[in-house]
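This report refers to the structure that appears directly beneath it.
Yeah, one chain of the complex is gone here, protein chain that is, but the others are all in their spots.
We just call them A, B and C in the order they show up, numbering each chain from 1.
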Amino acid sequence: MKWLKRIFDKSEKHFSGSGKLAKAHALFDATKTVFFHPLRRTAFIPFLRDCLDLKRYMTFVLISLVPVTIFGIYNTGYRAGLGSGVELDLLDSFLHGSYYVIPIILVSYVVGLFWEILFAGIRKHKISEGFLVTGLLFPLTLPATIPLWQVALGISFGVIIGKEVFGGTGRNILNPALTARAFVYFSYPVSMSGEIWIPNLGAVDGMSGATPLAVAAQGNQSILAALSDMGFALKNLFWGFVPGSIGETSVFCIVLGMFFLLVTRIANFRIIAGGIAGLIFTAIVFYLFGEDPGSWIKAGPLYHLFAGSFLFGITFMATDPVSAPGTNEARWIFGFLIGFFTVTIRVANPAFVEGTMLAILFMNVFAPLLDHMVVKYKVSKRIPNV
Amino acid sequence: MSEQTLENQGLKGPDKNSRLNVIKFALLTSLICSLLITSAATGLKNFQLKNMETDRKKNILKACDLLDSQKKASKKQINQLYTANIKEVMVNPEGKIIKTHTDGALKLFLYEKNDGKSGYIIPINTRGLWGKIQGYLAFENDGQTVSGFSVFSHSETPGLGGEIESTWFQKNFKGKKIINSQNKFVSVGIAKGKVKNLPKEDRYNYVDGISGATLTGKYLSEGIKETLTQYNPVSVTFRQKQLRIKEQKE
Amino acid sequence: MLAEKDHFKEILIKGIWKENPVAYQVLGICSALAVTVKMSTAIVMGIALTIVTAFSSLIISSMRKHIPSNIRIIVELAVIASLVIVTDQILKAFLYDISKQLSIFVGLIITNCIVLGRAESFALANPPADSFVDGVANGIGYSLILVCVAFIRELLGSGKILGFNVIPGFLVDMGYQNMGLMVLAPGAFFIIGLLVWLKNNLPGVSHEEN
Partner (left out) sequence: MEKVNIFKGFKTRLKGEPDLSIIKLPKPSTIAVSALDIPFIRPRILVKDGDKVKIGSPLFYDKQNPDIQYLCPGAGVVQKIVFGARRRLHEVVVQLFEKEYHVEFESLTKKALGTADTQKIIDILIKGGLWQCLRRLPARDTADPKIQPPLIIVCLNENDMFAPHPGLYLENETSFFELGLSLLRKISKRVVVAARKNHLEKLAPLNTNITHVIPDLYPAWNPGAILFHIKKTADENNAWYVTGQHLLLMVKLILTGHYPIERIATVSRENDKKPHLLIRQGMPVKSLAPSLGKNDLITSGMFSGRIIAPDSHMGFFENTLNILKIKNEEEFLGFIRPGTAKTTVSNTFLSCLFDKPGQADCDTHGEERACINCACCHRICPNDLMPNFIMKALHGDDLEDALDMGLLDCCNCGLCSYTCPCKIELAHIFQDAMNAYHKDKE
């Protein structure tokens, strides 16, 4: 790797001080530190430090997203084939899926990175690794048929309004990827809501129909029967062979990622456990006391858990440490309320059936308050020392 | 500058702040203000009422295609068009036109255009997803073909349900039937998705839905059906024997 | 005479730009969110507010030496409220369509902080002519931001400027969609926030630099 190091050392002068490309120093630095972990001697106590840094922290979130992404690409291709009446094999599905999904991811990264570099240049700070995650999370929450310019607008909004106006990673109160999604969701509802999105091979228009969450039973049919009629049996939802946003369909792949994040303790288990508990509790309450058999009130906890983007959101979005609370007690409450609001919004709000995004964003806003309450409580329990 | 003024105020202070003065000043101000408001309100009342009336007429005219929704029309034109072509009547639940108001009477507008086309307009007042949807549904005089639809007020989500006020959606209704091929009343509904994907026999009874606004469509369909069921005797009357404005005038 | 002119000019610049009521004093945000979906409503609202602010400042300023200080606020409110109601009635009578869209927001000019704010902070301490100019300046400053926001919202949200379609057909065919968020109230929040951000931070635009 000596040669690579030499290249970096040689080109460093162009990017620093009065070099021609001094404005792009943040980009240069970010690239260099990816390849060569920077050396820095400790100056203050303690003199030894843990080997985990933010680069690795964020990279691990990316690793946890790999199964979801790969399955998302495959499923997109496979659905596209079905939409055109062809059953594609594994490789073909994958290739067709890449054709739709890879450009979305690329646009998200390139445009987002552009803003990151711009702000890093103006504010003279380093490019934060948090963007690596935002840049991939956002595309995974989108339908494969989304126009690329909407992806670009969305990620711009997410990075600027969701993060940079607050001062960059670590200071934002909302999850930037979700902010970006919310922007696209409210700005271009036609591309984003109520319907599902299957690219059609060759044709410009995608097919559309109801997502599992928008399914409502006809006549006296129960919701469960209606769902399985539409192909949303629990088994299909678990493995992910249903149409939906790129990364959100497969419960199995999400659980793989969740497991990885929990084992490495990158994600806080309290948020995830609290979220699932909240969802199951609320779903059961609605199931027991709800009336309308044809609506999601009667879907029961398992369907609520598996359908839509709840698991994806609670695993990858809600556990974003910046926008989640920092105290353990607040994390339980935070997670639980996300689960609660997800079901409540699904059941009670007919316009925006997918409640996860709204629930997480809503709780993001309350995270500092929860923290504040927990801290105040803990302070009151402490033996004062002033 | 301001300090000077404050000083002036200070000098004048004790005088203008005496209790008597306060009361006098308050009374005077109230008097002048109330006079002003009263005169404005009464003086302009006629204009305002006329405006409201015109607005209503405009929407009725839009429903039966007498007025192009894209073009602006002056108040005078609207009033002229309305008086020339529209007549407001009451019908009893059996579908007969009545002269005096009775319980259960329904409002109905009859229209007759210069080109001889005539028909009737039913006011629609239904729930939407977020609030009330008010509008007018116009029929040809065969008592089964919709000739137009206009939305008067609504509070649906802009971009989703809000599309019901867009021209393409309203034009959609033109030519649809409220009875099926067996001549049975089925109302006109909003499809989930495009009409072209529906079975052939249903296509005349449905209009293209707004994507992403399934529920607005559902509520509007239900509302229209309910209103039309109420008005069914009127439609039946029209199907058997067409009512005309002129006949009424006689 | 010249000095007089400069003096008015200074008040005008201060109200319109330097201490812009929306972007600098962050007043009147409520109505700025509500009436900026279309430019036509924004313009009418701007004019209405400018008139109300100007005349309320004028009236209050000319009475300033006689208003008893303990009923000061009530008197100011009475004057403003009367003006607002008259404006509302006039709009209803002559610009019905727009007044329908402005709905309660004309009535809510009463609670618009700009009007009372100017009356309290300027008109009570300055002569009528100055106060009138100040009211006009602040009204214009408010209208300026309102129209900017409305322009962006109408263009992006409905693809129109002053009610005329401006998005070329081929763009729509290529898949252009209007930005629904701009039609919703939060859209105005974002636009106002970004405008304030730009105004206070862009080099050359920000007055704080000078």
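Just so we're on the same page, a contact is a pair of C-beta atoms (placed from the backbone, for glycine too) under 8 Å apart; a residue touches a chain by one contact, two chains touch by 3 or more.
Just so it is clear, the structure is predicted and the values come from calculations on it, not from any experiment.
J.: Which displayed chains make contact with the chain that has been left out?
T.: A
J.: Just to verify: which one of A:148, A:256 or A:375 makes contact with the chain not shown?
T.: Among A:148, A:256 or A:375, only A:375 touches the chain that is not shown.
J.: On chain A, what residues meet the omitted chain?
T.: Contact residues on chain A toward the absent chain are 1, 4-5, 33-42, 44-57, 59-60, 126, 128-130, 167-171, 263-266, 268, 321-322, 324-328, 371, 375, 378-379, 382-386.
By our rule, only the chains that are shown with their structure count from here on.
J.: Compute the centre of every chain as the mean of its C-alpha atoms, then state which one is farthest from the centre of chain C.
T.: A
J.: Going by the contact definition up top, give me the pair of chains with the most C-beta pairs touching.
T.: Result: the chain pair B-C has the most contacts.
J.: How big is the gap, in whole Å, between where the Cα atoms of chain A centre and where those of chain B centre?
T.: About 44 Å separates the centre of chain A from that of chain B.
J.: Determine the centre-to-centre distance between chain B and chain C, using the mean Cα coordinates as centres, and give it in whole Å.
T.: The answer is 31 Å.
J.: Averaged over CA atoms, how far is the centre of chain A from the centre of chain C? Could you give it in whole Å?
T.: 40
J.: Multi-chain contacts in chain C: which residues touch at least two other chains?
T.: Counting only residues that touch two or more other chains, chain C contributes 180, 184.
J.: What residues in chain B touch two or more of the other chains?
T.: 159-160, in rising order.
J.: Could you list, by residue number, the parts of chain C that touch chain B in their complex?
T.: 64-71, 74-75, 78-79, 81-82, 85-86, 89-90, 92-94, 96-97, 100, 125-126, 157, 178, 180, 183-184
J.: Considering only the defined contacts, which chain B positions touch chain C in the complex?
T.: 1-2, 5-6, 8-9, 12-13, 16-17, 21-22, 25-26, 29-30, 33, 36-37, 40-41, 44, 47-48, 51-52, 54-55, 158-160, 162
J.: Which residues of chain A touch chain C once you look at their complex with the stated criterion?
T.: 147, 149-150, 153, 161, 165, 183, 186-191
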